[in-house]
Every structure is written in structure tokens, then in C-alpha cells.
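Not every chain of the complex is shown here; the ones you see sit where they belong.
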Amino acid sequence: MSHDAVTPPPAPTFIRQGDLLLLSGQVGVDASWRPVAGAFQDEVRAAFANVRRVLAEAGARPEQILKVTAYLADLGDFSGYNEVWIQEFPERRPARTTIGAQLVSPFRVELDVVASLDDTH
Amino acid sequence: MSHDAVTPPPAPTFIRQGDLLLLSGQVGVDASWRPVAGAFQDEVRAAFANVRRVLAEAGARPEQILKVTAYLADLGDFSGYNEVWIQEFPERRPARTTIGAQLVSPFRVELDVVASLDDTH
């Protein structure tokens, strides 16, 4: 099972203001904007990989993430999300909020990330 | 078809902290807090007009918007939202996240905006 590529949203992947980085919502697509099919955890990992790619474009590291708001299409996937969360952040973890919301098909997770280029926190 | 006026929420339209502006969620109401009836796109335009009005109160310009989180009551309106988005931001665009959520009736869109009074980004 595979998905057709989706159209990227008409927005930049991030905006920087001072040391603050506000990312556009990241979903589980590959480099050709083809949604990741298969296990939910693989989709979450792909979404976090896109977060890391955007952070790298902005000159930031994953350790500089301050907050992750995750939108899940099905709250039954909550434990699968936690499983990937713990792998993504083995040590210092960001603040987070996780709620259920409607997402554009076929996405099951979308990640909203705030990060900082400053390390003094 | 027209709607009765709704009660404004018991909150300020924005809070400023340093150069950062955090707006309260903006919906498509006219100056009398009467929800805009008719086409979805008209409601989105009215919501963005309210965002611009609040920014003006705060001494900011639309170009200083950093991030727009849009909540849509019906994801079937996603392309209508994009249509207005492109008109509202013909050049430099903010970061954005767009999800489906339940909204107080009769609203079909609510906009959550973060802006900055500083232009150095």
C-alpha cells in the first residue's frame, strides 16, 4: 500500500524571530511529499525526521526544541506516539501537548514545533 | 440568511510581551460581532480582517505575522482556506498549521496568530 504525493502547503517550513523558531506543521511525508504508509510509528518517525530537517535548515538542533504540540487523527494511537516520543527524546525532553484533531487524509499525526537557537534555557 | 450577534469572549484581543504579540482566536464576525454568513471564503476573509484590526491596535502590520494556526470546522473547506490564504499573503508568508477542530456554532474557521513588532527576522 502506498500513497500518492500530496501538494506542499503554501507556506515556509519555519519563521525565525530573534532566537525563536516557529515551524509549520510537519507531517509524515518522504522527500517527494509522498505520505508514509504502514505502521503509525513509522509515520511519526517520518514527521519527526521532517522536523529535524527543518531545524537543520534553520541552523538549530533537536535539543533546542522547546515544545511539541501533536495532533493525532485517532487517539487510539496515543501509546504508539509515546513509544516514538521516548525514542526521539531519550534524554532532555521538550514540553508537550497531545490532542486529537481532524487531519487532512491520509495523515494520522501532525507536529507543531517551537524551538530556540539560544541554548541558555 | 444572517446570524444573530454572538457574545465577545471575556479576554483581550491580544497580549504583548516584549516584541511578541499573542492574539486571541479570531473568527469571522463583523464590527457588531455578527457572524459572517454565506460563502466560507467570505468568513475566512472576515477573520483575517479581524486579525489585521487587532494587529493595528497593537501597532503591528500583517507582514509581522510569524505563525497562523487555523482551526477548520470542516476539512472539506481546506482548499477554500488556501484560496484566501494566498490572497492574504501574496508575498512573504507566515509559518502555518491547519487542522480540523470543533468550533462554537456557527463558525467554520478560527485563526490563532503569533506576530512580532520587531522586523529583524
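Quick notes on this structure:
Just so it is clear, A and B label the chains in written order, and each chain counts residues from 1 on its own.
Definition applied: a residue touches a chain if its C-beta (ideal position, glycine included) is under 8 Å from a C-beta of that chain, and two chains touch if they have at least 3 such contacts.
This one's a predicted model, so the numbers in the text were calculated from it and none came from an experiment.
Note on stoichiometry: the full complex in this file contains 3 copies of its one protein sequence, with 2 placed in the shown coordinates.
The definition used in the following text is that only the chains that are shown with their structure count from here on.
Residues 9-18, 20, 22-25, 71, 101-104, 110, 112 of subunit A touch subunit B in their complex. On the subunit B side of its complex with subunit A, the touching residues are 19-20, 66-67, 69, 72, 75, 78, 82, 85-86, 93-101, 114, 116, 118, 120-121.
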